[in-house]
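Taken from a larger complex, these chains appear in their original positions, while the remainder are omitted.
Order of writing sets the chain letters: A and B. Residues in each chain are counted from 1.
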């Protein structure tokens, strides 16, 4: 399904080399000021265009509002936002017709959609669609900002690249190896109220994981101490509650107990796989001939897609939290 | 929300020390044979009652069919299954009223539900509810079994306890320390068809994570090489496709590419935190007095809840996969 959320609902569409990528946001409260300028900083962060290790493809990435905004504010009706795809070079991808790229969705998409899929640049499976997520995330963050005092802040940062906590070093490793490389990103949210989350099935971990693991290239998520918790004793792992606000001395739980926020920082980490499109020569199947072929990527690609993930991760997290806040009636349907 | 799924939908209810735990399964195809005996092996596995490190509380755990089954087969109508709670000792939990147990949902539930929550034994937050998940899992697995040849098999196994791959050793560590302990569980599914999964948002990873992270005590999930992928080069991580069936030489992807199954084994691992109820003395807040108190668990509890997780994990995974199979029209709505 291409939509997510119960009250604050997002529906995504688009392709890498089609007309556009876009998103429709349903259930956004009325009265939120929104201008193109609000979107530009996050969209710029997502491009990561001047950074070493990111793709030279440069889209303008200017959001076009198609509905739901009037006199500079949200109206309560669905907000449709578009991004035109201008800077595409489809010729690069002709070979995909017969040779599914290793690590990409080409092979599975061909099976699932019977060969009708738009295979150019990954089509609907492309990281290009994250531009739309970032746009929805901007709106979600603005909602969160005005909801509490002090304001809820969602911040993601790269913890390591290729196993190195010095990002330069990790990237240098990839450049030297002429290979792509993965990374770990941490997200931290502060000033959340106690009580968000809708267990049994819609625990905070469940819904955040659902959203976050739909971002292309994400392969793992852990909350609080995560996998390390599996190696701890209960007396070490349990966070003692310190005061009536629920503050705990330690935060091994990462701010979620019983699937519900406990008032401490929400903390989780994700693993980003190395970009599937690596400059290294690889082998793959040619499904017209049935033979194994050597394969090397043309196109324009990031050496380390993890570099562009933080802003997308923040956006997804904000989208989920805005929905939880609305469900908990902590964001009202008309803003003043 | 207490329901999950699009076609094969489960809705859970119940409490640890209330009348019962149960589940309603909507959208199960008609014609599936179901008998009480089908449920007993998995229910027995879940109890883990004779195992060292599991709670001495023993429920009979006999499923009671309340609807949806006629002449020993599913009818296509919702299947309601009940488990009576007989073996409860609520007196054990009186103290919870004023002292939220460290690591448990007591504190957050009190905030979210205004003190109206059933606090006895964790109420609706209790691991007791997994009995209902296991029941729905039995049905899901029977659906999966008859759908393909060779049959889809879902198997979970404990990889480590307290950091030890020798489970006896891990458990012994806990017993000696008089403390509870965590573990890692791996789930593996074979014989899946290519093409399951509904990206963008309903990628296989997304929906499995959603379901799995709603199981109490699960704090992390990783697919394929997972966090290790973040430390790999692309040329290492990409799995070369070997033949027209999509078989890959390696399986770093864990059977999912682009959010869609690729015909290789689906593989993922989860982290189970140490049981929150540890025999060790701890500190916590008394929210009537506002003072920090020493706290030690009475009640009956597992030293290592991870021991009971595999069958629950299999059940959740089967539930998700049955839904994907129905969406992909690979399970028909009438079985013959």
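The working rule: a residue touches a chain if its C-beta (ideal position, glycine included) is under 8 Å from a C-beta of that chain, and two chains touch if they have at least 3 such contacts.
The structure displayed is predicted, hence computed values, not measured ones.
> For a quick check: 2 copies are placed, so what copy number does the complete complex reach in this file?
4
Operating definition for what follows: only the chains that are shown with their structure count from here on.
> Rounded to the nearest whole Å, what is the centre-to-centre distance of chain A and chain B, using the mean of the C-alpha atoms as each centre?
Roughly 26 Å, centre to centre.
> Would you tell me which residues of chain A are touching chain B in their complex?
Spelled out, the residues of chain A in touch with chain B are 1-4, 6, 12, 100, 102-105, 107-109, 111-112, 122, 124-125, 129, 160, 162-163, 174, 177, 179-184, 194-195, 197-203, 205-207, 209-211, 213-214, 216, 218-244, 246, 253-254, 257-262, 271-278, 280, 282-285, 287, 290, 292, 306, 328.
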